[in-house]
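Contents: one structure, followed by commentary.
What you see is the complex with one protein chain gone and the rest in place.
Coming up: chain A.
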Amino acid sequence: PHTGPVESKNEAAMSELVPEPRQKPVVPMKPMGINANLLGYIGIDTIIEQMRKKTMKTGFDFNIMVVGQSGLGKSTLVNTLFKSQVSRKSSGWNREEKIPKTVEIKAIGHVIEEGGVKMKLTVIDTPGFGDQINNENCWEPIEKYINEQYEKFLKEEVNIARKKRIPDTRVHCCLYFISPTGHSLRPLDLEFMKHLSKVVNIIPVIAKADTMTLEEKTEFKQRVRKELEVNGIEFYPQKEFDEDLEDKTENDKIRQESMPFAVVGSDKEYQVNGKRVLGRKTPWGIIEVENLTHCEFALLRDFVIRTHLQDLKEVTHNIHYETYRAKRLNDNGGLPPMTVETEENHESNL
């Protein structure tokens, strides 16, 4: 097939620009540098507005998993995070309810809306984790679930007639609940995080932090951070994915000072200084969940929801999912998994 001739003066520049050994492109692509001759306004910045409208329109999926022994307040915390009953508390006080023999994976979805933004939130609970006498390999069903979501996405992506917006059930964030023993991490904590930090974004949180004084809290956090570092556990935000200096500075502070977040959750409101606040009432005072001097819940909330929500999704998609995909392709000899165009998959694109 005939292709047009390439202008020779651009060829040299082209080979500088393209480091990978690949078939030479048909056309020279040399950027002409920042244009300094703008004598007017074109309107390119409206692209931002268009993108914003588009994201508002399509809405967001967010899938958050909670892992930790029963009774650590996982469901309460998630409900507090999203200010609604998105997770059903296990009635742990009811002796009739059995502890599951193996780890179960329970995903419940909700559509919540705020300020015109619609979010399809899915909370994935993992009852049974760490509750048995013998907890060996109890992270396996969790790892399996996470990989199954990657597989689902991959299958849809390689489909011949694939959906315009592939439904995203991949786990974007995994909150791992550390018991506030005040001593150190438990072997199970280390094992879980070692295995799973390679496949999902893990955010460790210290649960029921109202059992520790400020000094105990600071010491415990330091010890936990040290242990995580010594064991090579990369929790989110991972150092190697900081995009630029701005990110690195912001994330360093979070990694080295704030995390793991010592949190308290509550779905009950009390009156404090004329305001309704979420809290826990004790004879010695009311613990205000959103009060930064009481606990770090607000930090966790701002971190996960207000500043890093999009980044959690992007790291999941660009890093964890791609790692899974690359492994699958390699295992399959460089080919995508076979797909068959079934009736239910076929959608007209016109």
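Operating definition for what follows: a residue touches a chain if its C-beta (ideal position, glycine included) is under 8 Å from a C-beta of that chain, and two chains touch if they have at least 3 such contacts; residues count from 1.
Quick note on the criterion: contacts and distances are computed from a predicted model.
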Hidden chain of the complex, named as in its UniProt record, picked from "SEPT2 protein", "Small ribosomal subunit protein bS18m", "Sodium/potassium-transporting ATPase subunit alpha" or "Glutathione S-transferase theta-4":
"SEPT2 protein"
If the hidden chain were put back, which of A:156, A:216, A:267 or A:311 would touch it?
A:311
Chain A positions in touch with the non-displayed chain are 1-5, 7, 25-35, 37-48, 50-57, 60, 62, 81-84, 109-117, 119-120, 158, 160-162, 164, 243-244, 276, 301-302, 305-311, 314, 318, 322, 326, 329-330, 334-336, 349-350
